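Written out below as C-alpha cells is the structure these notes cover.
All protein chains but one are shown in place.
On to chain A.
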Amino acid sequence: MMNTFVGSLGHFMVVLAFVSALVSALSYFYYTRASELEKPSWKNFSRITFYIHGFASVSIAICLFEIIYNHRFEYFYAYSHSSTGLPVHYMISSFWEGQEGAFILWIFWNVVLGFVVIHTNKFWEGPVMLVFTLVQAFLVSMILGVVIGDLKIGSSPFMLLRDISEAPIFQINPEFVPEDGTGLNPLLQNIWMVIHPPTLFLGYASTLVPFAFLMAGLGMKRYSEWIRPALPWAIFSAMILGMGIIMGAYWAYVTLNFGGYWNWDPVENAVYVPWLVMVAAIHTMITFKKSSTALKTSIVLVISSFLLVLYATFLVRSGVLGDSSVHSFTDLGLSGQLLIYMFFFLAVALVLAVREWKNIPTSEREASVYSREFWIFIGATTLGLMAFQVIIPTSIPVYNAIIESFGGLSNLAPPADQIGFYTKFQLWFAVALALLTGIGQFFWWNKMDKNDLKNALVMPYIISMVLAAIVITVGKVYDVTYIVIVLAGAFTIVANSTILIKLLKKKTFKLAGGSLAHIGLGMILIGVMFSSGYSDTISINMSGLTYKKDWEDELNKENVLLWINKPLQMKDYEVIYRGRYKKVAGVPGYVKADALEETGEVNEAIALEPIESKGQLYHQKGDTVDLVLQENSYFKVEYYQEDDLKFTLFPMSQPNPTMGLISSPDSKRYLSRDLYTHVSAINDYEEPEWKEDKFIDAAPGEQFFINDFVTQFEGAEVVNEVDGMTLEEGDIAVKAQLTIMDYDVEKKLSPIFLIRGNQVGKVVDIDNDLGIKVEVDNIVPEENKFIFKVNTYQKDYVVMKAAVKPMINLLWLGTIIMLIGFTVAIFRRFDEFQKMKKKGLE
C-alpha cells in the first residue's frame, strides 16, 4: 500500500518552513528599523513566525524519519538509503546519508541555535535573527523541490520512487512498492557515523552565530560590542567543528581501508580550513578584548570562516570535485543554488564591511615584540597561512571549472601524492604554532621584558629538552624532522603545563582553557608524528613470490595472502587465518559461518551445530537465530609470538552487490600502539567453481591425498540416523569417516551412502574452509573398498594488510584535552557575557 500522505505533509512543511523563514526575515528587518514604541509588537510577530519556522523544520525531520523508520520504500529516499534489515541506530544514519537529510540536519541545528540566541540576548535579537532567518531561507530552498518551467529549485527528500525511477515496472503498476530498499552504504554502518554528521553539522551551523553578531554589529554601527556575545559562540563553534573533524578521522581509522585517520582528501580539507580560520578568529577576538587591537583582523577572520563553510559545502555538494575526491557525493544539481547562497552572503559581508571600514576603530600603537598582541597576531597569521596553503590546491578543480566555463582548457590536476604534499607544509606550520603557543602563553599572563622572558622560559626549556631527549631515545626517533617535532611538542606541553599549574595554584580553573587546549595541541603533534611517521606495515613484501617483473622490485607489496590454517611470519608475529565467522544476536563473540545456514529471510539463519560460547550453550542445533547484519563476515586472524597465541582479530568484510567488497579493520589496542588489520580481498563464497570430479578408491585405514591434504580413511559404520531424512525399514546407511589434515587442524568429513531396495542415495559432505566436497560413489564389498568422488575448490584464504601504529592513543588523548580546553573557555566567555548582560550593557 502506498502512503502518499506523509510525503505530502513533509513537502507542505518544507514550503511552510521556507515561507515562514522569509516572513520572519522581513519581520525582523522591520523590527530593527522600528521605533521603540512599535518594537514590542514587531518582536512578538517575528518570534511567532520564527517559532512556526522551527515547528515546520522539526516536522520535516519527523516526516522523513517516519518514512525511513516504517520502511516506506515507495519513497525514493527510503528506497535508496535504507533497508528492512537495518537496526534503528543505522536508520538514523540513513537519515543523513542523502544530501537532503544533511540539509535538514543543518536547518534543524540553526533552529536550535536560533532559539538559544533569542532567549539569551536582549539587544542583539533583531539583527542577529535577521541574518539567521535569511540563512534558513537559503537552506530550506535546497530541499524545496519546486519546478518552475525548466528551473528546478532544490531537491525534495519526499519524492516518490515512481517519479524518479525509470524502471518499467511503474508503467505496468504505478502502485508498485519495492519489498526492500537498496540499503545504507555499509561504510556508514558504524556507530561513529551516527554521531559524526550531527556534530559536524552543528559545527557548520554554529559558524553562523559569530558571523550574525558581526553583521549585526556592522549594521548597527556597534563596531566592537559584537565581540563579547560572539566570542563564546566562536569558541563553541571551533570546539564542535574540531570534535566533528576528529570523529570523522576516528571513523576513517576504524572503518575505512586506507589505513589512517587523515588523507588530505578535498572533503576533509574543506572542513579543516574553516576550522583553522575560526581558531585564528578566536585568538584575535581575545586579543581585542584585552587590548583593543586586531579588531579589523577579527572581522576579516569571522567573515572568512563563515564563507569558507559555505565554500566547503559548495565544493563537497556541487560535484565540482568530481574525480579528485574518493568521497562520492551525488550531484543533485544544486551547484547554482549553492553558488547564489555563497555569493549572497559574500556580497552582504563585503558591502557592510567596506561601508563601515573607515569607522572601525584601529589602534595606531605599534605592537612591541615583548607584547602578547604581537605573538598572538603571529600565531593567528600562521593559522591563516595554514588554511591558505590547504585551500589553494584543494580548489584546483574549481579553477579548471572556471577556465572551462570561459571556453578554455585546463589539464591541471591536484598533487599526485596528496599526503606528502600537504604534510611538507602543514608539519612546519604546526611546529611553528607549537612554539608560538608556548611563548604566547607566557606573554599572556605576565608583563614581560627581555630578562623576564629569559627567566620564565629557562625552566620550561630545560624540562622540555630533557623530556624530548627521553622520547627521542626511547622511541628511537632518528629523523631530523621528527626530532624537531618532538622538541616543539614537548616545549608546548611543558610551557603550557607550567602556566596551567600556576593558574591552578590560584584556584582559577576557569582561566585554564587556553593552556589546556595548547597542551592538547602538543600531544596531537607528537601523536601524529609517531602514528604516521612510524607506522610500520608488517605485512609488507611477505608474499615470497619467486617470479617478479623487473619493475615490480621497487614496488612494495603491502598486502599479503593468507591461506587458511597456514602460518606466516610477519615481522614479530606469526599469523594464521582461521576462517569466516558471523555475528549472531545474543551470542558473545563470533560464530563460524559454516555452522549457520541462511534461511532467505533478512538476517535469519538456522544453526547447523549447537552454538556455544565460553562453555555456555546459546542455541540448539536446528534453532533459528538472528544474524547481526547477515552481509557482514568476520575473518578470524590469530597472532602468535613464540608459539603463544597473543590475540585474535576479526576484521570485517562485506561483499556488497552494489559497491563491491567493503571492509572494516580490526585493531588490537595497546596503550602505546595499535596493531591494525584490514581485509583487502576474500574468496568467492557465493558461487564456488568446483573443479572436475575425481575418483579415489581406498580401504578403511588407508591414507591418500585430496588436493595436497593428507587424508585418513578412518573407517565406515552402519548408522541408524541420517540428518534430514527418515530411514525406512530395510534401508542401509553407511557413513564413511575421513580425517583431513591441514597443518595443525584435523577436519572430519563423513559422507553417507544409502541403499534402499535397489536404489542408491548419496549424502555429500562439504568442508568450505578447505574447499573439499566428498561423496561415497560406490562400495565394493568384495575388495573391501570405497570409491570416493572428490571435488575441490579454492581453499579458503584472505588477503590482508597489517600495520603497527605507535602512540596513536596520544593523538586521541590530545584531542580530548584540547576539546576540554575549548569547553572551559566557552564557560568563561559566556559567563562574562552573562554578567555584562545583567548589568544591562548588552
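Throughout what follows, a contact is a pair of C-beta atoms (placed from the backbone, for glycine too) under 8 Å apart; a residue touches a chain by one contact, two chains touch by 3 or more; residues count from 1.
Keep this in mind: contacts and distances are computed from a predicted model.
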Which of the following names does UniProt give to the chain that is not shown: "Nucleoside ABC transporter ATP-binding protein", "Glutamyl-tRNA(Gln) amidotransferase subunit A", "ABC transmembrane type-1 domain-containing protein" or "Cytochrome c-type biogenesis protein CcmE"? "Cytochrome c-type biogenesis protein CcmE"
Just one of A:S59, A:S335, A:T381 or A:Q834 touches the chain that is missing; which is it? A:T381
Out of A:V348, A:L661, A:M741 or A:I755, the sole contact with the unshown chain comes from A:L661
With the missing chain put back, one of A:F123, A:F425 or A:Y640 would touch it. Which one? A:F425
Pick from A:K557, A:K646 or A:K789: which residue touches the chain that isn't shown? A:K557
Per the definition of touch given earlier, which of A:N3, A:S59, A:T120 or A:S165 contacts the omitted chain? A:S165
Against the hidden chain, chain A presents residues 79-80, 161, 164-167, 169-170, 173, 176-180, 182, 322-326, 328, 330-331, 366-367, 369, 377-378, 381, 385, 388-389, 392-393, 396, 411-417, 421, 425, 543, 545, 547, 549, 551-552, 555-561, 656, 658-663, 680-681, 797, 799
